[in-house]
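A single protein chain has been omitted; all remaining protein chains appear in their positions.
Now for subunit A:
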Amino acid sequence: MAGVRAYGLIAGMWIRSTMAYRASFAMTTFGSFAATFFDFVAIMLMFSRVRALGGWTLPEVAFLYGLSAVSFGLADLVIGSMDRLGRRLRDGTLDALLVRPAPILAQVAADRFALRRLGRVTQGSLVLGWALTRLDVDWSVGRLLLMPVALLAGCGIFCAVFVAGAAFQFVAQDAAEVQNAFTYGGTTLLQYPPTVFGRELVRGVTFVLPLAFVNWLPASYILGRPYPLDLPGWVAWTTPLVAAGCCALAGLAWRAGLRSYRSTGS
């Protein structure tokens, strides 16, 4: 577990460095909170005009939003700095990480660790909390247990997307923005009910890039709503397996990407 130790040390260093400018930290944390806050304001404005979207009420959509925002926020906090890899590839500073006696993935993931991203997690948690007070869920042990499982597995799925995106940057170089479509685009997509989207899109997000396991399937199970593709309820419980599979594939992609790396310069 040298990777975890290295990650902890580097992240700790960045936290100490951030805390040297406390006012700036407070402002950027608030900014991170506000960034996603407006997303939810837009959803509330939509609901000021309609009672339900795709058959889902505001508390139900808020539940989706909260699950997606917390899962994504945690992944973004833990590993979100990976999108800086493109810059390191361009200017050749990845070489410095290659010679250090610690796993490259841990070093890249902890690079410029940004505690301010807690702002996004906080905002998502507040929405999720509000949704839970408004929803009339028929809680059972299974449903209660699925909540933390879904949040952690969702975080795992988004982490896999971040790592796969970073691996893609070895090939893509300047096209790094493509990964935003899957990370930020993914969490935006999941904020809305699956019934809103076209069937092909829902199929793609369920079977090809399994983002649906972050919240659509678990939320459908917890809220007792049918999932648009007529999948049986127990599928929601495969979320941890799906997350593990995604992480394994992303790890393979990362290895392949790192192996193909050729430093810039001579």
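Just so we're on the same page, a contact is a pair of C-beta atoms (placed from the backbone, for glycine too) under 8 Å apart; a residue touches a chain by one contact, two chains touch by 3 or more; residues count from 1.
Here is the rule we use: contacts and distances are computed from a predicted model.
Asks: The hidden chain: which UniProt name fits, "Phosphate import ATP-binding protein PstB", "ABC transporter permease", "Multicomponent Na+:H+ antiporter subunit B" or "ATP synthase subunit a"?
Replies: "ABC transporter permease"
Asks: Among A:Met1, A:Ala20 or A:Val50, choose the residue that contacts the chain missing from this document, as touch is defined above.
Replies: Checking each option in A:Met1, A:Ala20 or A:Val50, the one touching the absent chain turns out to be A:Val50.
Asks: Identify the residue among A:Ala2, A:Ala181 or A:Ala256 that touches the chain left out of the display.
Replies: Candidates A:Ala2, A:Ala181 or A:Ala256; residue touching the omitted chain: A:Ala181.
Asks: Among A:Val4, A:Ala34, A:Leu98 or A:Leu252, which one touches the chain that has been omitted from the display?
Replies: A:Ala34
Asks: If the missing chain were put back, which residues of subunit A would it touch?
Replies: Touching the missing chain: residues 24, 27-28, 31, 34-35, 38-39, 41-42, 45-46, 48-50, 52-54, 172-178, 180-182, 185, 188-189, 192, 195-198, 201.
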